[in-house]
Structures are given as C-alpha cells and as structure tokens.
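Structure record follows, encoded as structure tokens.
Missing here: one protein chain of the complex. Every other protein chain is in place.
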Amino acid sequence: MAEVIDALLRCVAVVAVFMVFPLVVGQMEHKAMAHMQSRVGPMKAGGFHGWAQLVADGVKFVQKESIVPTAADRKVFELAPAVALVPYLLAMLAIPLGPFFGQGNLIGQDLDLGLFFVLAAMSVGVLGTLMGGLGSGNKYSYIGGMRVAAQLMSYELPMVLAAASVAMAAGTLSLVGIANEWEPWWLVAQLPGMVVFFVAGLAELQRPPFDAPLADAELVMGPLTEYGGMRFAMFLLAEYAGIVVLAALTTVLYLGGWAGPFSDDIGWLWTLVKVMAVSFLVIWARVAYPRLREDQVNSLAWKVLVPVALAQITLTTVLVVA
Amino acid sequence: MSATEIVFLLFAALAVGSALLAMTTKQLVHSALWLVATLGAVAGCFVLMTAEFVAWVQVLVYVGSVVVLVIFALMLTRQQSTISAEVTGNRWTAAVLGLVAAVGLGATVISGFHGERIEGHRIGSAKSIGDALFSDWVLPFEILSGVLLAALIGAIVISRSGTER
Partner (left out) sequence: MTYGKGLLQGLAVTWRNLTRRSVTAHYPDVQPDLPPRSRGVIALQEENCTSCMLCARECPSWCITIDSHKETIPATTEGGRDRSQNVLDTFDIDYSLCMYCSICIEVCPFDALHWSPEFAYAEGDIVDLTHDMNRLREWMWTVPAPQALDPGAEPAKELSAWQAKQAAEDAE
C-alpha cells in the first residue's frame, strides 16, 4: 500500500511541476521579452505586473469553440496536441532535481537509462507537431510539417552525440549518476558539446531562431495554423514544457545539476536556479536573433553542429582514456 | 499470471493490432502513424523484459527518426486522398516470404530461449549490453560499423552524382 501511495505522490508532484513550471517560463518570456524590446508586457491581469496573464489566457482558451477543418484528417488532427504534450510530461518524470534537505534525491523515478529516456521522449514530442502538419489539410501546415521533419532529422543526431559525450565522461547513462560525476572543469572540456546540445535542443523545440516550421511571416503558423482554443493551448504548453525539459537536461548534463554550496540541503534549489537561468537563455535567444532560413537551418546542423559534436566525442574519449 | 505478464500481453496485442492496421489502412500517412504505435508497443514489451536500453533506443531511433523519415518521404510524394496500394504479381511471393521469415524467426527464438526466465536480474541495462558488445561481440560490432560506413559513403556518392553532371 505504501508503494502505491508513494507512486501516486510522485505522479502528482510531477504533474504539479509540469503544470507550474511551463507557466513560470511562459510568464518570464512575456516579461523578459517585453523589457528586451523596451516594452513592459502584460500589466493588468492579476494586478501586480500581470502575473496572472497566462491563467487568464488559459481561461480564454477553454472558452473557445473547438473547430476541426473540413479538409482535416479528423483523428490525426485531434490527437496531435496530446502526442505533442504527453512525452514532455513523461520526460519530467526522469529528471532529477537534486538533494532535498538531506532527504535523498528529488526525482520522479531514477532510471538507469534516464538520459536516453528523456531524449527519446523529446523526439516523440515533435511527432505531435508533425501530425498537426499532416492532419490539418492545409498547405501552410503541410509545408510546416515538412520543415519540422527535416529539422528533427537534422538536429537529432548532434543532440544525441553531444549528450553521449557527457555520458561517456561520466561513465553512466543515469541522469542522477551524470550529475553526481560532474566536475567543474567539465564546464570547459564539455563547452562545445554544451553549445551543440543547447542549439540542437532549441531547434528540436522549434524555438526561435529555429522556428522556420512556424515562421508566421511565410507559413502563417505552420503546423499550428488550423489549431485554436484548447488544442492550441496544449501545443503552447508543450512548447514551454519543452523549454523546461531542455533547460533541466542542459543543467543536469553540463552545469552539474545541484552542484553548489550547501548542495546536500538546498541542491534542488540550485537546480531550479540553473534551470531558470537556462530558460532565460532560451528566451534571450528568441529576442536577440532573427529566424534562420530553411537552408541555413539544415546546413548549420550538418556542417557545424555534427562535426563539432564528433570532435567533442573524440576529445572526451581522449580525456576519459588518458 | 502475474501483473507483468498481463501488461506484456496487452502491449503485445497492441503491437500486433496496430501492425495489422498499419498494413490494412487505406491512407499511407495513417499506416506510418500506426507504425509508431506498433514500435511504441514493442518498446513497452522490451521494458517489461528488462531490456531498457533497447526500448529507449527503439523509441529514440525508430519512433523519433525512422518514422519521421518515412513520413517525410511520404510528404514529398504525390498525395492522393486515398491511395490504394497497387497490387502486383509479387504480392503472393511477398506474403510467402514474409510468412517463412516470421516462422523461421519465431522458431529460432523459441528454440534458443525456450523456458528461460529473466526474474530477479536485469539483463538489458546499458552496462551489461556494453560489456557484451565489447567483449564477446566485438567482431560483429566492428563489421556492422564498417557496413554502415560503406552505406553512408554510398549515400553521399549517390546524392552527389546528380550535381556533378
């Protein structure tokens, strides 16, 4: 019985984190992006600096009519948002937050192969966007879907290679294990890998500057063109959950997770701080850089990121063996 | 029957069912998506057989990349609302060959692993697979990587030959 309660409790905690963190990141995007553009962003909702803007947005989305276009492939169209959202929820299950006041590691479930599990979940999440592009029965969605597919295939490889480099250095595929093995000099030794991982992660999430599949100026909204209301909200939530997962993974793999002063007690706090910092970087990249053209997106992956990732693996091999 | 076995049977039924749907559905895109369900269910079976590594690699590579590649290829071809697969004379040959392959594989697996239990210990962790791969199976591993390299170079040569003309 205690086991069941424990499992339930963990699930509830993961779902709660899943519901809260993306909203925090979303709000940060609203405000940080606004100030980077000399605006103030939402100010009204909730009273204090528009803190409840995303809650208000959610309420609005719920009220909207759910529409399926006549030309759409109904089943695929309706299933796509769930396929986009659920994998990130699963991914969060395996991401460790670190020691919690000496009570052991705060994590949904410590997997022996946590790294592969999270990467696999992230790659499945993109399938949802692809389904949206296929099922909408809309040319813009279709072209967007093709771009999603091309982008996913290009960036999956450097991402996995970069992650493999850290796993090699740590000698384990468990996320907890990798963060425990982490040493400060990895910040330098694994820097190219970190950049490759982060950039490939941005591309996999279709975040600007890699949002050629969505490209509102040319493709309206790409695969999300026909979506509205609750389904669109699920895609949005998936995007922000994706940012959280990417930031958490970058933190655990490259920034030492909960490493920091008093990490035995407040390790989880260090992880959260680092996750937020990386999420801020994701937002910053969105504001600072213009969108890459479709051919630039692919040539960046194959001509820059893959060679750098391979070089990083070679370097790590030398360091591990030596 | 333990709970694990029940879940395993569910996954197996899901895998077979969606595989059948993938073959019989009229729309090619739906076939590809049913293939996702099949591969996912097979990954679930792998997990239950403690082969976690294979399971996640299955999801990462097959669901995340191979199916995406298949869908990408489908999108590049001409789309008709309902493409009925062309029936050629090879159909029956293919069916017989498929049946022979299935029976052969099944017989091999049953004769090889009949009666073995995997209770208590985890045989499919990254460590055990890595140990096996780089001690007992080094030669096949290296030969396979040579084959893959050859395929890679071949793909580059084929894709470049068009531009030089």
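Details
In this document, chain identifiers A and B correspond to the written order of the chains, with residue numbering beginning at 1 in each.
One rule holds in what follows: contacts are C-beta pairs under 8 Å (C-beta built on N, C-alpha and C of every residue); 3 or more make two chains touch, one makes a residue touch a chain.
As the structure is a computational prediction, the values presented were derived from the model and not from experiment.
Shown chains touched by the missing chain in the whole complex: A.
Of the listed positions A:Phe101, A:Phe262, A:Tyr289 or A:Trp302, the one in contact with the omitted chain in the full complex is A:Tyr289.
Residues of subunit A in contact with the chain left out of this view: 32, 34-40, 43, 284, 287-289.
Please note the rule applied: only the chains that are shown with their structure count from here on.
Across the interface of their complex, subunit B is touched by residues 73, 76, 111-113, 116-117, 119-121, 123-124, 126-127, 130-131, 134, 142, 145-146, 149-150, 152-153, 156, 160, 172-173 of subunit A.
Across the complex, subunit B meets subunit A through its residues 27, 29-30, 33, 36, 52-53, 56-57, 59-60, 63-65, 67-69, 71-72, 75-76, 122, 125-126.
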